[in-house]
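Pasting a structure below so you can have a look.
For this depiction, one protein chain was excluded, whereas all remaining protein chains were kept in their positions.
Let's look at chain A:
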Amino acid sequence: MTNLLILQGLNGLQFGVLLFLVAAGLTLIFGVMDVINLAHGAQYMVGAYLAAAFTGLAGNFLLGLVLAVPVALAFGLVLEWLVIRRLYDRSHLDQVLVTFGLMLMLNEGVRILWGSAPISVDLPEALSGSIPVWGTLRYPVYRLAILGAGLGVALGLWWMIHRTRLGMLLRAGASNRAMVSALGTDINRLFLLVFGAGAMLAGFAGAMMVPVISAEPDMGDTVLILTFVVIVIGGIGSIRGAFVAALLVGLVDTLGRSFGPILLRSLMEPDMASQTGRTLAPMLIYILMAAILAVRPAGLFPVQR
C-alpha cells in the first residue's frame, strides 16, 4: 500500500509538472497579453510531433528533443505575427473563436502531414531503465527525468520573473499594460516574446511526453481543458498559482483514479464501488475546481489589478 501510494504520488507529481509547463504559458499569455488562447493545446501537440519527426530524422530522441524546442518557439513566433497580434484589441469572444479555428486547423494539419495513427518514439538506452526509489519499489528513470526537467523549468521561470529585468516588465505588464507601454517599453515585442515562450514551453512538454504517450492528433485537447482547470484554480495570470494548482490537479486526478475505487470499496459492494469509482474519478478535478471557486471565485492566488 505504501509502495502504491509512493508510486502514484510520483505519477501525480510528474503529471502535475507536465500540466504546469503548459499552464505557465497559457496563464502568462492571458495575464500579460489579455488573450485567451484555445490553440495552446495544439502547440503541445505540435511539440510532440516535432520531437517525433526530428527523432526519426536524427535517429536519437535527445537530439530530436533539442531540435524540436527551437522549432516550437519559431512556430509560436510565426503564429503570433500572422494571427494573434490582430486579436489584442478584440473581445475575448473573438479571441475564443479565432483560436478555436486555429486549433481545428492545426489538428487537421497534423492529420494531413502525419496521418491519424499514433506515432511512437523509443527511449534512448540511458533513460529507458528504472531505478529503486523506496525499498523494493522501482520507478522509470525517464519519468523521473520529466519530473526533474519540469521542476527545473519552474525554478528557471521563477528566477526569470522575480530576478531579471524582463521578468520585471512581465510583472508590470500583467498589472498595468498601458503604463508599461507609456514608460517606453515596446509592448508588441514583449507580447511576441511572451507568446513565443508560451508556445515553446507547451511544445517542450509535448516533446518530452512523446516517448511515454506517443503523438496523435487531438492529443492537445484534453491537456488544454486540464490546463484551463489549473489556471482557473490557481488564479488566471499567476505563475505561482499555476504551479500549485498544477501539482494539486495532477495529484488529485492520479490518486483519485487509483485510490477512489479502493476507498469506495470500504463503503459499498465491490462491483458498485468500481463502477462508481470509474464514474467519479474523471470528474474529481472538476468538483475540486467548483469547490475552490465557490470559496474563492478568483482562484487561489488572484492577481491584483
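In the analysis below, a residue touches a chain if its C-beta (ideal position, glycine included) is under 8 Å from a C-beta of that chain, and two chains touch if they have at least 3 such contacts; residues count from 1.
To be clear about the criterion, contacts and distances are computed from a predicted model.
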Matching the hidden chain's UniProt record against "Na+/H+ antiporter subunit G", "Amino acid/amide ABC transporter membrane protein 2 (HAAT family)", "LrgA protein" or "Response regulator" returns "Amino acid/amide ABC transporter membrane protein 2 (HAAT family)"
Touch assignment to the omitted chain, from A:228, A:243 or A:301, lands on A:228
Considering the complete complex, of A:9, A:109, A:124 or A:167, the missing chain is touched by A:109
Touching the hidden chain, out of A:51, A:98 or A:146, is A:98
Where chain A meets the chain that is not shown, the residues are 30, 36, 38, 83, 86, 92-94, 96-98, 100-105, 107-109, 111-112, 221, 225, 228-229, 231-232, 236, 275, 278-279, 282-283, 286-287, 289-290, 293-294, 297-298
